[in-house]
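Handing you a structure now.
What follows is an incomplete set of chains from the complex, kept in their original frame.
Each chain carries a letter (A and B) given by its place in the written order, and its residues are counted from 1.
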Amino acid sequence: MIRARTESRIAFVELARLDKKNALTGEMYGQLADAISGADRDPQARVVLLRGAPDCFCAGNDVADFLKRPPLVEGSPSARFFVAMQEIRKPIVAAVGGPAVGIGTTMLLHCDLVYVADDARLAMPFTSLGLVPEFASSLIVPQLMGNARAAEKILLGDPFTGADAVEVGIANAVLPANEVVNHARRIAERFNALPPGAVRDTKKLMRRARSQAALETIAVEGKVFAERLQSPEAKEAFSAFFQKRKPDFSKF
Amino acid sequence: MIRARTESRIAFVELARLDKKNALTGEMYGQLADAISGADRDPQARVVLLRGAPDCFCAGNDVADFLKRPPLVEGSPSARFFVAMQEIRKPIVAAVGGPAVGIGTTMLLHCDLVYVADDARLAMPFTSLGLVPEFASSLIVPQLMGNARAAEKILLGDPFTGADAVEVGIANAVLPANEVVNHARRIAERFNALPPGAVRDTKKLMRRARSQAALETIAVEGKVFAERLQSPEAKEAFSAFFQKRKPDFSKF
């Protein structure tokens, strides 16, 4: 469900569970972690190109799998993915089209260059599920766009377009849907003409102010997230989700 | 001079000293602090809607009252307001039209969602009074918009429009003057359809990176502010203000 291959010094990592809109299962988190760490070790790879399908990047966590999964603890597949994304020394270029929901958006905060299709639809709707933001988004989103716009995106959970993602600094550029992957690939190829050691050291310097705070935030968020999963609010949200009805939070 | 009521799960907090353009006195800071803390404890309230008059949000500190007031110390009315704004767990939606000067702008930095009228006129003209920024604006404004734009706003003290406030990330959207309060109310109502515990925990996560630094900055700013109030520069500025003449800072 995760495809990984290296070609022309680019490590392609592709979400490929199209029948489920690339919703991530625990197994897929583990495969993603392995693909990212593997690309970092691969002497043939200078850069990672992370993508989904052209019309669907990632619909978020697979809800059914998610409820069965153990919480985010050290060594769990999602924790391994979070750490791999923090530790990779090589640049990650992301190509995003269609839905990018929950983790589908928050993982972009940890990529280096992000290109989005004009049909991209991003969202971090954690609160409406009775949950809280993850993957350090509660730290990074306000720092990136200020409290006011961050509140729209992670307190209200408003969806936003590719153009919005550029405006708030999540993405570099918006492109026609059928050109996003090729554009991201051309950007990735540019790293072949740059000295790889200088690129790695620069990425490391750019991240040092943030990576420790990000890992600490991930741990705090994970603890609150696990508590909230057990909350009556979340139970109502998930029950409504599976019953395909509108949740009722008026009693809380 | 502060009106507070809860209706439809929204705690309305309104500055209402229109004959003085909603300039804040010590007494009003105390009432604001009580209204904010009260809304946080009120089981009927899910969100705060903070507003002034449609054509005047807040002209800043009442200068005459301000000079009589004891400095910002622990437990003083303005300190209680600053702390209440940091500690409230529920979201604050602000509706701003007309002048929002000094504290009228800096308090917006601590709200979650901010809607401004097309006639809004914001300003942080502390230096021209011989003073320094307060309410952690010296920390938050540069982080939000970078040093260059922050220098325009708090070193030169340039006024700016509602559209500018959106562009630099202080506000979410600019609206026709007669629609701002209604729009803010519709946004506030959206919190009634969201699980309140998830919203509170998300706000807490979003603020944790910043709230300790904000409180520490407020304390440092307050100390410098108190010193500056006694400075010959500030005396010249206030004396010119009351004599309705242009201050002369050439001798300093």
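One rule holds in what follows: contacts are C-beta pairs under 8 Å (C-beta built on N, C-alpha and C of every residue); 3 or more make two chains touch, one makes a residue touch a chain.
Only a predicted model underlies this, so the values are computations on that prediction, with no experimental measurement involved.
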Copy count of the single sequence across the entire complex, 2 present: 3
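Just so it is clear, only the chains that are shown with their structure count from here on.
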Separation of mean Cα positions, subunit B and subunit A [Å, integer]: 34
Residue ranges of subunit B touching subunit A (in the complex, touch as defined): 91, 109, 111-114, 143-145, 169-172, 187, 190-199, 201-203, 205-206, 208-210
Contacting residues of subunit A [partner subunit B, same complex]: 126-133, 138-139, 141-143, 145-152, 154-157, 213, 217, 220-221, 224, 228, 231, 233-234, 236-237, 247, 249-250, 252
